[in-house]
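Before I ask anything, here is the structure I am working with.
Left out: one protein chain. Kept in place: all the others.
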Amino acid sequence: MKTKVRVKKDFYMSFFAILLGLLAGAVLMAVTGNNPFEGFFYLFRGGLMNIERIGNTLATATPLIFAGLSVAFAFKTGLFNIGGAGQMLIGGLCATAIGLTFDLPKPILLTMIVFGSLIGGALWASLPGLLKARFNVHEVVSTIMMNWIAYWVIYYIVPQYFKGPFLETESQRIPEAASLKVPWLTELFNGSYINLGIFLAIIFVVISSLILERTTLGYELKAVGYNRDAAEAAGINVNRNIVLSMAIAGALAGLGGATFYVGFASNMQIGVLPSQGFDGIAVALLGANSPWGVFAAAVFFGLLHTGKGFMNAMTAIPPEVADTIIATIIYFAATSVLIERNWDKIKKINFAALLNRGKKDSLKAGSGGEQ
Amino acid sequence: MKKWLGLFLVLALVFAVFGCSPDEPVVDENGEPAEDNGEPAEEAADLRVGMVTDAGTIDDKSFNQGTWEGIQLAASDFGLETRYLQPGGETTAEYITEIGNLVDAGFDLIICPGFKFEEALYEVQGRYPDTMFVIYDGYPHAGDWDPVVNDNVVSVFFAEHESGFLGGLAAALQLEEGEVGFIGGMEIPAVQKFNWGFQQGVLYANENYGTNIVMNADNFIYQGTFDNVAAGQQLAAAMFDKGVDAVFAAAGGVGVGSINEAKARAAEGEEVWIIGVDVDQYDDGIYEGNNSIILTSAMKNIDIVAYDMIEAALNNEFPGGQILTFSAENYGVGIPDNNPNLDAEVEAIVAEVYALIQDGTIVVSAEQGDLIQ
Partner (left out) sequence: MDYIVEMNNIRKEFPGIVACDDIDFQVKKGEIHALLGENGAGKSTLMNILFGLYQPDSGSIVLRGKKTNIANPNIANDLGIGMVHQHFKLVHNFTVTENIILGLEPTRALMVDTRSASSRIRELSKRYNLNVNPDAKIEDVSVGMQQRVEIIKMLYRDAEILIFDEPTAVLTPQEVQELTKIMHSLIDEGKTIILITHKLREIMSIADRCTVIRWGKVIGTVSVSETSEEKLAEMMVGRKVIFDLDKKEARPKEEILSLEKLTVNGKDGGHGLKSFSLGVKCGEIVGLAGVDGNGQSELIEAVIGLRKPDGGKILLHGEDISNLSIRERIEKGVAHIPEDRHKHGLVLDYTVQENFILKNYYQPPFSARGLLNWDTIYEHAERVIKDFDVRSGQGVEASARSLSGGNQQKAIVGREIDGNPDLLVAVQPTRGLDVGAIEYIHQRLLEQRDQGKAVLLISLELDEILDLSDRIAVIYNGELVGIVDADETDENEIGLMMAGGKRGAAV
């Protein structure tokens, strides 16, 4: 409704960015001596060719949706949350710990896991928020450092308290009751590892969208993000909003961690920062920071990630080149900012050739009086 | 909201195109591998070999690379089509995806170099009963470490402790006097066994061949990852500064960092050594002309095993359902045939001891016992 124009423009920009990314990927394939049409055919086929793969695409997209939402939410408040990876780890740790500690019926356990990971992520991320609010420590620096703190916390806690019987490097496998995977869904998608996380993700897309568009909280957060000084002068407590925004961003990433570690996977490995935390930045950029945009962007990235291997297997494109192609697509897709900057030129490119001729004619005819 | 609906329509359309195209080349409706038709493998033997990389890249100078080299050798000997895939992460789900990709693309034998594939293999061995799988350093299980090895899976273990023993022995004999250290990746059984074997080898040399090699607990360290090159460099630098002469680096990418540090020092005239791991790392340690800082390497003959498995599959002798252990007894571990940095008499002694291990005279323990860490 009230932001119709903007959304439309964002949509075209993202769409254009994706096209540009695919084009760049095509060039890369061609340069490395592969057929781009074949490559893309198998890339998309790999993500979509049967119900199982669609399930896998959605499952791959699930943590990305949360990570993207997390980044987008913080962006709205003018904060750059690069700590998605660490927040995912903490959320995942909370989920895993709850799953391994309590022996309860699945609905209760899953509820606890959802809230546990949400709270864990929120607390973890509110720390950089507090540092920013109180001491003006830049959140980019502190969230990156928090990533590594999370990394080493996992490194210590998992082997110390949740280690499996043999391996030092991963947690015990979580019990069935603690997994977001449910048989009916797995069967529905023909053995895919899709899990309840996708529904959680959709729910939180809706919630995020509602918070941002419909609530006074969202109004405050965005006001702080767009213009901190004006918000402060209008009586909005800027510091409280910074902490709150980071906490919400962290809660979303924490949930993403839960969907990743007790949904997508079944245990936690030490020594790995989940790449989704960083991909979330690209997802948010491509999704123009709007919750539904993030959803669509994450599904697109999920598609690329899922389809990539099939493209590899079916063509002679080696994985490194395939990764580069994906990265190129993501890079271009995420640089919608560049496209925005040149938006006017782009529009000219599209219309200039068509319109200019007619315009010149009309000018010659002497009709200049349009208002 | 309408435009997102539009996007989904577009996606649906894309699906319609990519998902249900009638002239699909290799895969039938159910995603089952169809018969090989049309792929450029006409002259090739009727076996397509795939590999999924473990953590790290294909050129990790370790497991991935060794396995791939074995596959490549077999490919050129037998004329096979090969391919490797690199998963997006290190979760079971991602491993399953890539294995599924290879199966869907019609690959018949898939080698998975690493214990992280255990649960993935448990899932796929039933799902793709017509595909053959090889896993290194692990066996399929459902997350409970209860082995379930189907008829289409071979599980391969190596006696790392024996390999480490031989590396430690060779290093001690060559140095005669000095100090050695150890840099491990993650503290996982395979790396631990390398470490313990290495210490036993050094002690064996001290006791039986009069060498005087010191081992200090401070210099036996697990870095914690297999990919932190910088940390490997720093750890090695610290050890060399403390007077360590040779470091056994069983640490993937971390070891690469250690090798780099040793190369830099060697280029400036310092005498430092690295004992390589998994594969013959001599070439990686070359810093000048033909000089390398790799004293020797404690090898697991992963390439040979890969080659053997492919050959067996071609001859319909694939040892499916078995858990195999490769040790000195069946030449599955050892130091390289050619060690330019070892004296001939050292190599001769190592060969003697190798025989003693083979006939059981010497038993290398796979447990920590009184050893460091």
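When the chains are written out, they are named A and B in that same order, and each has its own residue count from 1.
Just so we're on the same page, a contact is a pair of C-beta atoms (placed from the backbone, for glycine too) under 8 Å apart; a residue touches a chain by one contact, two chains touch by 3 or more.
Here the structure is a predicted model, which is why all the values come from computation and not from measurement.
Undergrad: Using the whole complex, pick out the displayed chains that touch the missing one.
TA: Across all of the complex, the chain we cannot see touches A.
Undergrad: Of A:219, A:278 or A:331, which sits in contact with the chain we cannot see?
TA: A:219
Undergrad: Which parts of chain A face the unshown chain closely enough to count as touching?
TA: 1-3, 5-6, 214-217, 219-220, 222-223, 226-227, 229-237, 363, 368, 370-371
Please note the rule applied: only the chains that are shown with their structure count from here on.
Undergrad: Can you compute the centre-to-centre distance for chain A and chain B, using the mean CA position of each chain? Integer Å is fine.
TA: 34
Undergrad: Applying the document's contact rule, which stretches of chain A touch chain B when the two form their complex?
TA: 7-8, 11, 41, 44-46, 48-50, 52-54, 56, 59-60, 155, 159, 164-169, 173, 191, 193, 260, 264-267, 269-272, 274-275, 292-293, 295-296, 299, 305-306, 308-310, 312-314, 319-320, 322-323
Undergrad: Could you list, by residue number, the parts of chain B that touch chain A in their complex?
TA: Residue positions touching the partner: 1, 3-4, 7, 11, 14-15, 17-19, 21, 24-27, 29-31, 50, 53, 57-58, 83-93, 96-98, 100-102, 104-105, 107, 115-116, 119, 127, 143-145, 186-189, 224-226.
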